[in-house]
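Okay, handing you the structure first.
With one protein chain removed, the remaining protein chains of the complex are shown where they sit.
Letters A and B mark the chains in the order given here, with residues in each chain numbered from 1 onward.
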Amino acid sequence: MKRFLTALALASIAFSGAADAKDFKAGSKVRIATEGAYAPWNFTDSSGKLAGFEVDLYADLCERMSVQCDLVQTAWEGIIPALQAGKFDAIMAGMSITDKRKKVITFSRSYMGSPASFVVVKSSPLASLSAGLDALTLADVDAKEKAGLDSMKAALKGKTIGVQISTTHENFLNEYMGDTVTVKTYDTQENLDLDLVAGRIDAALASLSYWVPLLEGEKGKTMAMVGPKMDGGPFGNGVGAGIRQDDQELADMFTKAIDEARADGTISKLSTQWFGFDGTPKE
Amino acid sequence: MTLPDWMLLLQWGDAGWGDEMVRGMLMTLAVAMAAFLLGIVIGTAGAAIKLSRYLAVRLIGEAYTTLIRGVPDLLVIYLLFFGGSMAAMAVARVFGYEEYIEIDAFAIGTIALGTISGAYATEVIRGAVLAVPKGQIEAAKACGMSRFLLFRRIMVPQVARFALPGLGNVWQLTLKDTSLISIVGLVEIMRQASVASGSTQKPFTFYLAAGVLYLVLTAFSNKGFGLAELWANRGVRRA
Partner (left out) sequence: MDIELMAEAFPKILSGLPVTMVLAASSLFLGFFLAIVIALLRTSRFRPLAGFAYSFVYVFRGTPLLVQIFLIYYGTGQFEAVRESFLWPVLREAWWCAILALTLNTGAYTSEIIRGGIQAVPFGQIEAAKACGMNAVMRFRRIVFPQAIRQALPAYGNEIILMIKSTSLASTITLLEMTGIARKLISQTYKPLEIFLIAAVFYLALVFIVTRVVAFIEYRLNPEQRDAARVPTAKDLQTAPIGDIDAGFR
């Protein structure tokens, strides 16, 4: 009986979830996770190496924090549970800062703004979709924006829209159009692109910072961006580094380093290099 | 002369994905071998447990094999991936170790696949142990062999021979199951094919190449196990 109780106690600890906090200071080892399949944020090039905006940025930030960083590749799906399980200490994988995610992890300040937009293939009837708006901030929707949102919803009614799983884009679709469209979720953004080109889905929703470089390149020549650029609300407030709630001091270290990188133009330089526009977050 | 598209995509060096795919194959092979060896260790222990005199012990073995073989491998891998290090840390904390335990992708992949192949290996080895004729064991005892000598001279050589074909199947299973572990972040064949096809939008080319690489691995190891069986059965009288 005693042995059984010990086993039960062990099991309950095992399943109680998150691990204890680790002390982070200058010189600490920090493991940062990225996906490696979300160009140009982070991707694997044909020589097998990780590259992209975040791959450059993490090196810069780690130098500013004077910590030893290790970049590890992991699947996007389950990246937050893996962070909580202690497989790594921070996530830099184009992850938007949202209230929903803040319930389970904490974030540094944003290092990049990231509005979202729909993309369709050029030959699609949806190619002419427009809500009569350029930009749409979901945090405060005025009458004109409401009308635009409704017209967009009407145009997409009955269509199949693809998003990557566990993204703000998935949340947006479920929240705003869940009753009128079919949402298909993909493990990687790249698989989603394959299905968009193959015509299995009518439209795809993802971050502008993903679409802009894609549409300029070879892969995106048959695609077109439609509708307004949307942010706020379920889309969150920019992209930041995701960190365990217990490790607030690491989040603060990131925030400080990001502020320095914003101030001296590093982020502006890197985002222009990788995205083709300056995405330095405002305040 | 220009090369066809797929050859350009699969060429060696930084411009193509050929060398990455082959490196992925080596990773697949490495993790499959590590997991298979772990599976044999677990399987041997598992067989001993399932052949135990005590019902309670046998039930533990039964629960392990039934659970692993009744749940999809994908789920087992997910569960071990997320639950494994939490459990390891919890156990470590009981012994007063407070740091994070970092288990790298290769280790977690090996543990997950080893746990799966261990369940199948348990059945194979158990069957092989039962296939050793009782009379031989009795004869060995009658000759005055110690338990250890009996184990070494009578059991091990025969169990190994009887288990070989079944273990060959377990190896094939382990090899193919490596395709499920890209979730742990290990860059093996499947992960590499998925990254390459995403980046080039040529999924057919890369998944086909992946299939060919798996076929190469299974064909060679089939041959290997065939030869091993011939070797193990040398000197066995055939009807």
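Quick note on the criterion: a contact is a pair of C-beta atoms (placed from the backbone, for glycine too) under 8 Å apart; a residue touches a chain by one contact, two chains touch by 3 or more.
Predicted model, so just to flag it, every value in this text is computed and none were measured.
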| item | value |
| --- | --- |
| Among A:Ala59, A:Ala198 or A:Ala263, the residue in touch with the chain that has been omitted | A:Ala198 |
| Per the touch definition above, residue among A:Ala51, A:Ala147 or A:Ile165 touching the missing chain | A:Ile165 |
| Candidate in contact with the missing chain, chosen from B:Met21, B:Val159 or B:Met190 | B:Met190 |
| Positions on chain A contacted by the hidden chain, ascending | 12, 15-16, 77-78, 80-81, 84, 104, 165-166, 170, 184-187, 191, 194-195, 197-200 |
| Touching residues on chain B - with respect to the absent chain | 65-67, 69-76, 78-79, 82-83, 86, 120, 123-124, 127, 166, 169-170, 172-173, 176-180, 190, 193-194, 197, 201-205, 207-208, 210-211, 214-215, 218-219 |
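Operating definition for what follows: only the chains that are shown with their structure count from here on.
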| item | value |
| --- | --- |
| Centre-to-centre distance between chain B and chain A (centres being mean Cα positions), rounded to whole Å | 35 |
| Footprint of chain B on chain A - complex, ascending | 10, 13-17, 19-20, 22, 31, 36-37, 39, 43-48, 72-75, 77-78, 81-82, 85-87, 188-191, 193-194, 197, 219 |
| In the complex, chain B residues that touch chain A | 13-17, 19-20, 23, 78, 81-83, 85-87, 89-91, 93-94, 98-103, 105, 182-185, 187, 192, 194-199, 201, 203 |
